[in-house]
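Only a single protein chain was left out; the remaining protein chains are all shown in position.
Let's turn to chain A:
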């Protein structure tokens, strides 16, 4: 695993020592090379995990997330070039350093064996993200957004620290490799109920669960493009990954403790999808759509069946790529009109036809069109929740319909119709932007040919 971590750390000296006209080229190239290295982890030969050392490992759940993380860094760098072009050189280097630091911490989080090490790195990812949102965001609301983001996550995760330490006292070790053999039923008592809550609340806030999701629209909207991309694509999946790891230790209480959260998620996904239909702010629409998709992942993880785990993993990867692509598209609008209001930039298909093709593909994958991996994820989750309880099919069906509605609403409002008269002087699409969209879309489309690599460890 050091073959990925050390090159990522070394990206920081690379930025500081590069010449002025080479910083973007150097960092993008080398981060693409690092993502190529991480692809080798997808080859998981046995049913168990690939153990590289006592501290790092990778198994069929963390390998796709790791590949997504390393794939996203070059994309983030490409997307940030325009809005940083007018900043002084040192600030550009600082921004790239923050992104690289975040990347290193994320890689270490996804491959950590010891759960306390996972916790420390999970918390550590908050600091660079906070700095990116607060320092480089564009509106005054970014201050509030940063505070909400930091404090919601910290309030949820401090009980997790206490819970992990008390589990360590009980079992003697929190090394994930050992815990999978421990498999003892958690006895039923009030304190174990609180233990369950303490373990799960951190990830519920991160996912986010419907009642605790207030930080997400603020943070996603106010962050600059790289911040939005990494928040939507990776940081939310940290919550899902953590839940998938911790629930192995928390049986059999999950069967009854999960009910309130299942209800909140099932209802919340419909609520947030419906809110999307009434949004005027494009980034806010994509942010609420993220909440809705992640609610599906929460439902899948809490049901705890093999199919639902497959669906959760596939949905996490698919949503990561789709949501990041949608944010890039919204950003390309924002860079031209300097406004996030959807109706200000209508009818773009006439002016930027190639970008309209990317908008179409992104919207279609967002509404889970066959045969994309979004559909595979959603379908597995819908089927497994149907087997858990027949009635959920109504809610799931409603959600899929409303998702289709708002995705098409977003597409039609921005692309179709008559263009507004003030946007016929916008710049045409840069090759960098088209390359960005292509690099998002190609893995999505190719994965639909071989989805078994993202189906997780219950395949």
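The criterion applied here is as follows: a contact is a pair of C-beta atoms (placed from the backbone, for glycine too) under 8 Å apart; a residue touches a chain by one contact, two chains touch by 3 or more; residues count from 1.
We take it that contacts and distances are computed from a predicted model.
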Name of the absent chain as recorded in UniProt (options "NADH-ubiquinone oxidoreductase chain 2", "BOP1 N-terminal domain-containing protein", "Glycosyltransferases" or "60S ribosome subunit biogenesis protein NIP7 homolog"): "NADH-ubiquinone oxidoreductase chain 2"
Hidden partner chain, touching residue among A:2, A:22 or A:162: A:162
Residue touching the undisplayed chain, where the options are A:82, A:135 or A:416: A:135
Touching residue (missing chain; options A:10, A:33, A:143 or A:343): A:143
Chain A, residues in touch with the chain not shown (by the definition above): 105, 119-121, 123-124, 126-127, 131, 134-135, 143, 146-147, 150-151, 154-155, 158-159, 161-162, 165-166, 169, 191, 198
